[in-house]
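With one protein chain withheld, the remaining protein chains of the complex are depicted in position.
What follows is chain A.
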Amino acid sequence: MNGIDFEAMKKVDVRTVNRSTLKDINDVVVDIALPKEERLRSFIEQIGNPYCYKCGDLVVKVSFAENTSATLEDRLEHYLSTM
């Protein structure tokens, strides 16, 4: 996974990106039996750019909060415990 520029991937503009180069998240399979590192490696290989991909007909870009250290796990835990 060395040599992959994640910063450049994050900066991809959803409006100008070449749609044909994007992979579809529907085709991605994550094997949760694998160790964490392997899971990640395989995910990146399949999705190409984890910040910009296709989801059916949609082109999806994902961005994250800059000024918080809260993780998805934290948020999910909070949600589940208040349900």
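Going forward, a contact is a pair of C-beta atoms (placed from the backbone, for glycine too) under 8 Å apart; a residue touches a chain by one contact, two chains touch by 3 or more; residues count from 1.
Just so it is clear, contacts and distances are computed from a predicted model.
Look at the chain that isn't drawn here: its UniProt entry, checked against "4-phytase", "Tryptophan synthase alpha chain", "Glutamyl-tRNA(Gln) amidotransferase subunit A" or "Site-specific DNA recombinase", names it "Site-specific DNA recombinase". In the full complex, chain A touches the hidden chain at residues 1-2, 4, 6, 10, 14-15, 25-26, 28, 30, 32, 36-37, 39-41, 43-44, 47, 50, 55-65, 68-81, 83.
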